[in-house]
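Worksheet: one structure, shown below.
Of the protein chains in this complex, one is absent; all others appear in place.
Each chain carries a letter (A and B) given by its place in the written order, and its residues are counted from 1.
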Amino acid sequence: MSFASLLDIELKKIRRSKIFMLLFVAVVILWLPAILNTNYSFETDAAIGIASEYNFLVQGFLALAWFMYPASMVVSTVLLKQLERTNKGMLKMLALPISSAKLCLTKFFILLLLAGLQLLLNFGVYYAGAALVSQRFAYNFLLPPLFVLKETGLLFLAAIPMLAFFWLLAVTIQTPIFSIGVGLASIVPSILMINTKYWLFYPMSYPFYLMTAEYCKLAANLGSAEMPLIPWLPIAIGITVSCLILACLRFGQAERNC
Amino acid sequence: MSLGLEWQKIKRTGVLWTFLGGGILAAVVPVINLAARSEMYLRLQDSPVDILFKGNWQLMALLNILLLVLGACVLYHIEYADNGQLKMCSLPIKESTLFFSKLGLMTGLCLVSLSLEALGMAFCLSHWFNLSQSLCLELLKYFAYAFLLLLPGGMLALILSAFCKNLWVSLGCGVIGVCAAILIPTDNFILNLFPFALPFQVLTLNTEQAVCYLLASLGEVAFMALMFLGLLKIRRTLA
Partner (left out) sequence: MYIIETKNLTKSYKDQVAVSNLNLHIPRGKVYGFLGPNGAGKSTTMKMFLGLTKPTNGSFAINGKKYPENRIEILKEVGSLIEAPAFYGNLTGEENLDILRKILGLPKTAVDEALELCGLTPYKKRLAKKYSLGMKQRLGLAGALLGKPPILILDEPTNGLDPLGIHEIRTLIRSLPQQFDCTVLVSSHLLSEIELMADYVGILNHGKLLFEGTLTELRQEARAEGYPTDNLEDTFLAMIAADNGQRGRGR
């Protein structure tokens, strides 16, 4: 069976799952405080040395990158796992002439699609929010789409190792409370990890570190923080590949052992 | 009796271990924080308990509320997974009894994790400050306050789980609620009354505000209990 057909099947499975609504509501809730906050401070922005429109974008993306985005992806892994668990769908899939590694990778691809979808929704909600705030403060908060798309794209790429790790947790840990618990608990320390040199080995901190680095680039008085391609890129690729290989090896093992 | 039944139902689900593990993780936060930045904290003039809470409670509260959301989701996932809920509905037991028993169990588990966190803080007090009886009592007061402020969030998470058959929907709603709570400015009293935002409040010297939050917490619990009973009636009517 081709990857495209398998992808089509997996996409059909998430129909009527309400995941789109959850991802959309999440980004609306994320931008609401920024839009409603009446005490918008242009002076603070000047002190930091960042233009207000850039600060509006970065603050939203920082909140997204630290908690909302990783937590939404943990919820998405729960969706993908539970859809197969209820009514023993997984047993049926394993009894069909499909490579379990291919199935595993297809499901991971669905996770990537959901991650991309949330970022696209974020892109849309950002522009709606920026337009509203621009009208309110008579100041143009709307940034060029290419710039926002670039930030969105970088965030997506930086999150891939984290998604691979979450997928590995979902595949290997059969008890739902443990896989969700470890996933959610792993998000919380990322705010501390980015201040240590060990952030390179902690994929959950990658999106937040990236946004912090972008923030420092855009603000004149915040010091500097770089996302060094070397050694970050080989470590990130290594983590992603290892997690996916382990996930493919472990995929369906629990159901086969029953 | 119902509480005993709910305790029996969580066998082999990992709920107890998760609350224990979550409690230990949260207990370790102040220990690591103080170990890394003891000089900075020891220079501060406030009461040691106040210093510990101001420096660590935001992270600990986040772990606590996530634990409650997760616990609530799994407590009802147990019912929906193999149709246990259907069997419960055909027995001479009220759905509201089921809910309040689960709430009681979750409250008990929450107390367990908070006790572990209190032990963590007590260790910090004894290691870096001078642990005295008065400090212990103060610590107990802070944790009692924290526990009462956690109740509305736990209840809301359980209500969401009771009405969402799918685990990812109740979890997603809980996660969105927690995220909303994180984004609320700390100086906004009204917005901080949101059940998932209350746990982030620390017992302060401003006793009037502390009492307001406490009364709001108890009021929210009572209101949500009535709201749940009302929603149950509506669900039964629509069934």
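Heads up, the rule we're going with is that a residue touches a chain if its C-beta (ideal position, glycine included) is under 8 Å from a C-beta of that chain, and two chains touch if they have at least 3 such contacts.
Just so we're clear, the structure is a prediction, and the values are computed from it rather than from any experiment.
Asks: Which shown chains does the chain we cannot see touch?
Replies: Even though it is not drawn, that chain still touches B.
Asks: Any idea which of B:V49, B:L62, B:I78 or B:L114 touches the chain not displayed?
Replies: B:I78
Asks: Have a look at B:I24, B:I93 or B:L131 and name the one touching the chain we're not showing.
Replies: In the full complex, the listed residue that touches the missing chain is B:I93.
Asks: State which residues belonging to chain B touch the missing partner chain.
Replies: 1, 4-5, 8-9, 11-13, 78, 81-87, 89-94, 236-239
Here is the rule we use: only the chains that are shown with their structure count from here on.
Asks: For chain A and chain B, what's the span in angstrom between their mean Cα positions?
Replies: 26
Asks: Write out the stretch or stretches of chain B touching chain A in their complex.
Replies: Those in contact with chain A are residues 13-15, 17-18, 21-22, 25, 59, 62-63, 66-67, 70-71, 73-74, 77, 81, 166-169, 171-173, 175-176, 178-180, 182-185.
Asks: Okay, in this complex, where on chain A does chain B touch?
Replies: Contacts found on chain A: 17-19, 22, 25-26, 29-30, 32-33, 37, 63, 67-68, 71-72, 74-76, 78-79, 82, 86, 175-178, 180-181, 184-185, 188, 191.
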